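Below is the structure I would like to discuss, written out as structure tokens.
All protein chains of the complex are present and in place, except for one that has been dropped.
In order of appearance the chains are A and B, and numbering begins at 1 in each one.
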Amino acid sequence: MIGRRVGRAVATLSLVVTGGCFATRSDMRVLQGDILNFRTETARADSARARQIATVAASLATVADSVRATSDRLTRFQGDTRGELRAIQQQLLQVQELTGQSQRRLQEMRAEMEARTQVPVMPPPVATVPGDSLTAAPVQGTPGPNQLYQLAYDQLRRGSFSAARAGFEELLRSYPTSELAPDAQINIAEAFAAEGTAASADSAYAAVVSKYPRSPRAATALYKMALSMARQGRRPDARTAMDRVVREYPTSDEADLAREWLRTNR
Amino acid sequence: MPLLRRCALSLVAALAVLLSVAAPARGQDTTVAGVRIGLVYTPGTRPGVLVLPVGGVAGDSIRAILQRDFTYGDRINVIALEPSAIPPFGDGSSKPNYPLFTRLGAAAILEVTPTSFGIQVAVHNAGKGLVERTKAFPLPAGTLSANWRLALHDVADEIELWVTGVRGIAATRILYVSEGRVYQVDSDGANPTPLTGAATAMSPVWNPKATHIAYMTMGPAGQQIVIRESGGATRVLPTRNGLNMTPTFAPDGNTIVYAFGAESGTDLYATNAFGNEPARRITVGRGSDNTQPSFSPDGRRLAFTSGRVGHPEVYISDADGTNAELLTPYNFGDQSYRANPDWSPDGRLIAFEALIGGRMQIMSIGLRDRVIKRHTSEGVNEQPSWAPDARHVVFTSNRGGTRQLWVLDVESNTVRQLTRALGARFGAWSPRSVVASSVGPSPTPTPPPQAQGTCHESWTSRTRPLGTRPRRRLRLPEEAGNDVDPGDADA
Partner (left out) sequence: MAEKRRADSVAAAAAAAEAAARERALASTRATLAAAVYFEYDSDELSGDARSTLDAKLPILRANAGLRLRIAGNTDERGSDEYNLALGQRRAASVKRYLSDQGIDSGRMDIISYGEERPVVTESSEEGWRMNRRAEFEITAGGDALVAPR
């Protein structure tokens, strides 16, 4: 469009140049009028175009804004979701802690109950011979699993490791299906470890995993075994055990620690 | 005759003083057959001890220091008589008038004589009327110097062991932070000495042999842990950039456990004290804050502060971080605040601080029975640290207007002020094995006149006093305690 107009103007101009000698005043006026017309027309066209461009630009900006707003909303949403997830995780942890605490209290209360119910049962005939209470079969008057566990655990804490071991072993012998069996088994390993007999400790830890693979103690035992191996300088064995913790008990606390150990002990 | 009258007069004066000042001392000359000096320590009773006036240039100082040490130990009742009020105690020509001194409330009489190299101590058993034992203690040169005082404190500790069966804690020192610098002060408040330059130190601790200390300083990229040797040399524990704080030495002396935090909570890490192995994380905080570790004396357990339920509570776990459990009783929705655990050297208690009525107070919890006791009520009281006797606790209190260190006797809940600094906090009580000039700022290699453990076997063969030797503390003492304290025999 512009090209055509320019073409016409050029034609007019060339006419002026070639036929200049014949040009009259009125011709000049017409020409000037034409040029003026042409200028205003061009200006009008330009401003219309500018308006069009502005409109397009404006609508583009609106689109860009809404895109940005959407993406902001999205990141905000992501951020919020992350925050909420963290909050939920926090609440879960809280519940976990409380469960752990009540379980412990429960265990202690059970031990106490066993102790109380035994008081009247204690005197009757059998258990009057002194000194054989530990070797006697679990009959009336012998400690229940919770009480036995508590006694052995106290020995462990006060540093009487062999006595503690004997107690836990007695528990395993008398109450092999007790829910405290995995705890007894891992504490046998702990007693060995405290005495410095690493090999016995390791096999006792391994027994927790093989005998009670579904107990929460299994992950703990496996991790403790791995640490024990690392302390003995058995790096490859330690790595294998750590790998097992991560693979077999991926959601346990121990897996969390094992992952970090594997990362920092390449 | 005038001598006799003077004697009688001073006796009257002495009795008057005794009745008014030392009234609780009466009736404590209970004699347990066959036990040293006819005395054995039982809670609530304190044998009366009278320190005779000491001759020599430093005599008055020696007597004052010994008396103060016994008083601060809270196990001996010092018959605090003015020298002029003390009746003559015989001069070698005749047998001392033991019944007179028994009536004054003295179960034991200390006769301290300066010698060319130190002091000679004779302990008289007033009840039996004989000298129970004598021993010569060397004292370093430099009367009233820090090392001299430490040596004398050690004498006081040994005498306390003879009399009560429990070694005293006078020859110990306490670390603290004042205006960003780590200081040490003697257990009686003497010789406050800066160990570090101007800085932003926090949380100083001793190693088990008191040959090193560790503390935290603020750096440009976070906080670091500094280890300072007795000679004064320091090095930074190699750790990651971020918040590295609250170091503690394991009883083995080789392991340091500290808290490290960057962008996802703070967790406890264990590393070699030389930092030459990768730090091993031991808590699973999952974004919460886990700080302020404190080892059990056997090194197999760990107490720490964790915010994993949403606010700080005290936890215990195995030293490797497994089997973590909430120690302090927490109920759902409870917005309490319990922090800063310190495991007692006898393994029985954990001291901590708890928010009560908006103010922190010093508490303790029994590990066996989970019984909680509250020990303070005046002002804000925090940062408990056990003395090696497992009976005294140093803590920070603002009860006097500024934050200062105070010492608490957990059996009687009585307190005394330890520091008078421009603000003091983070008290850390040394183990018993603190040696002269071990951490002093200007180390003078004077050999410490240690006489401990050399010749009191005959005294201690009958009953083994609790925690007399640091090594003993590596086990929980219920084992030893069962035959001493029948109240604990529950097995």
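As a working rule, a contact is a pair of C-beta atoms (placed from the backbone, for glycine too) under 8 Å apart; a residue touches a chain by one contact, two chains touch by 3 or more.
Bear in mind that the values here come from a model prediction, so they are computed numbers and not experimental data.
With the missing chain put back, one of B:Gly118, B:Gly261 or B:Pro297 would touch it. Which one?
Residue touching the absent chain, from the options given: B:Gly261.
One chain is left out of this view; which of B:Gly59, B:Pro114 or B:Gly242 touches it in the full complex?
B:Gly242
Give the residue, chosen from B:Glu132, B:Asp289, B:Asp320 or B:Asp346, that touches the chain omitted from the document.
Touches the omitted chain: B:Asp289.
Just to verify: which one of B:Thr134, B:Thr200, B:Ser377 or B:Thr414 makes contact with the chain not shown?
Per the contact definition at the top, the residue touching the missing chain is B:Thr200.
Please output the residues of subunit B touching the missing chain, sorted low to high.
Answer for subunit B: residues 200, 202-203, 218, 221-223, 242-243, 245-246, 259, 261-266, 289, 291-292, 305, 307, 311-312, 337, 339-340, 353, 355, 360, 382-383, 425-426 touch the chain left out.
What we mean here is this: only the chains that are shown with their structure count from here on.
So what's the Cα centroid distance for subunit A and subunit B, whole Å?
The computed centroid separation for subunit A versus subunit B comes out at 44 Å.
Considering only the defined contacts, which subunit B positions touch subunit A in the complex?
278-282, 284, 286-288, 298, 300, 308-310, 318, 320-326, 330, 332, 347, 367-368, 474-479, 491
Which of the residues in subunit A end up touching subunit B in this complex?
Going through subunit A, the ones touching subunit B are 86, 89-90, 93-94, 97-98, 100-101, 104, 151, 154, 157-160, 190, 194, 220, 223-224, 227, 253-254, 256-257, 260-261, 264-265.
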